[in-house]
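The complex is shown incomplete by one protein chain, all other protein chains being positioned as in the whole.
For subunit A:
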Amino acid sequence: MCKVVDVRQSVLAKNDHLADALRTELTARGTTVVSLLSSPGSGKTALLEQVLARMGVRGVPVAALTADLATENDARRLARSGAPVKQVLTGGLCHLEAAQLRAHLEGWLPGDTRLLFVENVGNLVCPASYDLGETLRVTLMSVTEGEDKPLKYPLAFGLAHLVVLTKNDIADAVDFDGAAFTAHLARVNPEVPVLRTSVRTGEGVQALVDHFLAVADGAVPHRPRLASAPRGGAHAPGGTGGHHHDRAPAPAPLTSHQ
């Protein structure tokens, strides 16, 4: 006998619920998660090194988790700031998922952490689809990458709460067309704030630190238009709903490293 079962469930429902739970739990204990997304070689790690160092000088407890397919090089670089740093090796997987992140935070994340930075695998495609429980999602791009990158990777740029341009000190040398970049970005993410930075000259680094601290203090991040659409299933407004039995039970609270 044949039978059709109506389900209406988002394929990413499990990840989305876990991410929501993580965001709620960490926010309640005073930790704000900032995720960083970019292609390989855009300068995420170099910028994060400076951010962590400045946070340290200001006495703000921060921590960082960095994901790569292989090597612990990034964690070694970031650890020089003195902040707790953890390397996640994805073993070839192209993106981080909420369950993975949670498992790595368990027993490691210091309880007094104000800001936790999560550096995703260098990739502008796959990580864009996965909510990690972050309050602020930052997409970075270096001036050498081409002004039309927001059009080529519309989800990565369209879902960002903040866009950061890196290596701005060489913008003129590589003929970076700032106006074209701004126009392309506005097309996929109207009104998203943009910060131009350079770790060589220090341009924009303090503004970035201030932006992070403001969000940690409760400032409401930019609202990307793309984020407003339902992914289907229980998240769909006015949807058939009634699938709460499919929800995974809330995980046990995270334990902190003392």
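One rule holds for everything that comes next: a residue touches a chain if its C-beta (ideal position, glycine included) is under 8 Å from a C-beta of that chain, and two chains touch if they have at least 3 such contacts; residues count from 1.
Throughout what follows, contacts and distances are computed from a predicted model.
Entry comment: the absent subunit's protein name, as recorded by UniProt, is "Hydrogenase maturation factor HypA", drawn from "Hydrogenase maturation factor HypA", "ABC-2 family transporter protein", "Predicted branched-chain amino acid permease (Azaleucine resistance)" or "HupE/UreJ family protein".
When the missing chain is restored to the complex, the residue among A:R76, A:R187, A:R200 or A:H257 that touches it is A:R187.
One chain of the complex is left out; on subunit A, the residues touching it are 1-12, 14, 93-95, 97, 125-126, 128-130, 151-152, 154-155, 158, 186-191, 225-233, 236.
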